[in-house]
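Note that one protein chain of the assembly has been removed; the remaining protein chains are unaltered in position.
Lettered A and B in written order, each chain numbered from 1.
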Amino acid sequence: MHLFVQACILGLLTGGVYALMASGLTLAFGIMRVINVAQGALIVLGAFLSYTLFTRFQIDPFVGVFVIAPAMFVLGVCLQLAFLRVLREGEREELSLLVTWAIALGIEGVLSYVYDTTYRSTNTGYANRSWDVGGFLFPEVRVFAFALSIGIIALLYVVLARTRFGRSVRATVQNPVSARLLGVDAARVSAIGFGLSAATAAAAGAVFGIVFSFNPGSHYDLISRLLTIIVLGGLGSLGGAVLAALFMGTAEAVFQVEISPTWSPLTFFVLLIAILLVRPQGLFGVAARGSA
Amino acid sequence: MSQRMFKAVLLLLVIAAIATAVAATASATSRGAGAGPIKIGISLSASGDFSDPGKAAKRGYLLWQSVVNSHGGLLGRQVQLKIVDDASSPNQVVTNYQNLITRDHVDLVFGPFSTLLTAPAARIANRYGYAFVEPSGGGPAVFQEKLPNVFFAQPAPVINCGDPFTKFLLSLPKSQRPKTAAYPSLDDPFSSPIADRMRSQFQAAGVKTVYKTIYPPETTDLTPIVEKVASNHPDMVVAGTQSEDAYAQVKAMVQLKFSPKFLFLSNGASSPTEFPDKVGKKNTTGIFSCGDWFPNSNAPGNNQFIAAYLKKYGGNAYGIDSGSAEAYAVGQIIQAVAKKTGSIDNKTIIKTLHSGTWPTVEGNLSWDRYGSPKGSDLLVEWIGGRLVPVYPPSVALHKPVVPKPGWGR
Partner (left out) sequence: MSRIRLAGATRAAIVIGALALFPFLVGQQWVQIGVLTLMYAGLATAWNLVGGYAGYVSLGHVAFFGVGAYAVAVAFTRWFSIGGGYRPFYVLPLIGIGVALVSVPIGWIAFRTRAATFAIVTLTLLFVVQQLAFNLHSLTQGSLGILLPQPSFPNSEYEQPFYYAMLGLLVLGLLVSRWVATSKLGLTLFAIRDDEDRARGLGERVTLAKLMAFALSTGLAGMIGAVWAYHLGQIYPQFAVDPLITIGMVLMVYLGGKGSLWGPVLGALILVPAQQELAYDYGSSELYLIAYAGVFLAVMLVMPRGILPSLTEQWRRRSARSRPTRPSQRAEEPATS
């Protein structure tokens, strides 16, 4: 029983990090109907930047977030303007998948060139400490990571719910045509939305880099999980992504411990297929409007 | 011209283009010179998964080339290396060796990095009758191919890496030996077979297996698994690992405050600079690992190798990757054959290397019919923040220290 609870704790903490990573992804889809396969690569890029800030300039990763997030916001906007805006409306969904995959490969290539393929991790002093609460261990780093993730997601939520920009985003997600008729500047919303998504990737990357080891090739494994999470949660739904991430993280950790570590990566995918059989649009997704 | 005609012309143009390319390059193949420089073809991974060790191997090969050329070359001829990139892909490595042999007409070929690439490449070399001395393909797959032209330039097949540790532990009096053991290993062609082999050896000697598991290669978070290991309270943990998971396991053990009396990690802990950097220098004491080469080994020619390496590349001896030593050893072997027989003809090499012992920086090497080396690797232990060979006694620089102290001492 102890093992089970400990696994749940670790799983939830990990799930929080996944939630942050997935939030940007689902946001990009909701606003622009773009599957950003490069999100994984952007996260890894964020991890490398955070690592460099830490090892070169001794800036703690949690502080470094405030530097790299704005930088990657700008990068995100540029990527959107350069590569995604030119895609025509009808084929955007399909081509975006491939275009962003190409961007991901490009980022991987640049990172391999600059950093080579040694695995790294941002080893802060507190990286190995953990708190003992009632016999259960809470690794410090993971708790901080969880806190940051939830914090940023909450911030995202506030932006979406309270600001004018947020309202434009929600309108665009619900019905792009009407939104445009009502005066929402779709181009601006898309660019800023993508920038935001890249900024969350930066934060997620900083966190990811502390908890896990990574190299330029790590984005494949990441993106496959993130895509599964957002499909499970429903494409475009932020709340869905968060819940799905927490659920998946916990399920995987429990599975790893109780049943077998070899099969645990499959939990993600098996759960996905199971849910899709019943609800093709995911838990909170909008029912197919000609496409899921 | 109608649309159909247009398409026909387009297709014909494509064919013509292919044909021209073929003809052009076919006529451009050069014949190998008999008395000019010796050309050696090598495929290495400059990109992809194996690019780091690939670069280390490249440094080793280039170093050997400069050393041998500065001493008059091989049999009086200067050595030229043609190194091509296989992007860590088996498809590409096969193309590369075929091209090196049939297009560039190299005199010799040296091996690439990793068993995964060595095994398919060895077959190509064999089909063309080329000797295949290779630095890093030591997994069972290579020897299962039963090729007579393969020679693995390390003291022992990779899966026997843990043998020195087993021998050492079982040489201790029974009261000092561990009673129980856990075996968490990485699912890859080397790691889990090493641990499996050690497990059967230990089980046969009466050490009880309380837990064993194999985790997938991309597992970044090993905390739940280490948790499970710890909950079984083993005296000894024998882990078949590579680098990343070795670091992750140790970090998890520290976080979960679990310190076994004996800890062996087949890889990762064998890295002189990375390991203390990743897990914390104070946590390394008493951890065992194994390997084919270490900077402080007293194998033949090692001091000269290190001196030459530092002169060419700078840095310090502890930063040298064993991949460079392995590649260097390949060159040394060919050099020795040339000295002994006066020839570097492939048939001669294959015939000569199947008998006798050959001194290299990897130790004194000898092989069986299918290229499997007959020696043993080194057991190393972290003592006082340094990685030290402790077994077999003939190469030990320190007595092994057991049991392992707690974390942070």
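A few remarks follow.
Going forward, a contact is a pair of C-beta atoms (placed from the backbone, for glycine too) under 8 Å apart; a residue touches a chain by one contact, two chains touch by 3 or more.
Source: prediction; values computed, not measured.
Counting contacts over the entire complex, the absent chain touches A, B.
Across A:T52, A:T124 or A:S224, the residue that sits in touch with the chain not pictured is A:S224. In the complete complex, the hidden chain is touched by one of B:Q65, B:Q92 or B:S136, namely B:Q92.
Contact residues of chain A toward the unshown chain are 29, 33, 35, 83, 86-87, 91, 93-95, 97-99, 101-106, 108-110, 112-113, 220, 224, 227-228, 231, 235, 262-263, 265-266, 269-270, 272-273, 276-277, 280-281, 288, 290-292.
Although one chain is not drawn, its touching partners on chain B can still be listed: residues 1-4, 6-8, 10-12, 14-15, 18-19, 21-22, 25-26, 29, 44, 46-47, 51, 58, 83-87, 89-92, 94-96, 98-99, 102-103, 116, 119-120, 123, 127-128, 139-141, 144-145, 187-189, 192-193, 216-217.
Just so we're on the same page, only the chains that are shown with their structure count from here on.
Centroids built from CA atoms put chain B at 36 Å from chain A.
Against chain B, in their complex, chain A makes its touches with residues 2-3, 6-7, 10-11, 14, 112, 116-119, 121, 123, 127-130, 137, 139, 211-214, 217-218, 221, 253, 256-257, 260-262, 264-265.
On the side of chain B, the complex with chain A involves touching residues 47-49, 51-52, 55, 187, 213-216, 218-221, 223-225, 227-228, 231, 243-244, 247-248, 251, 254-257, 274, 277-278, 280.
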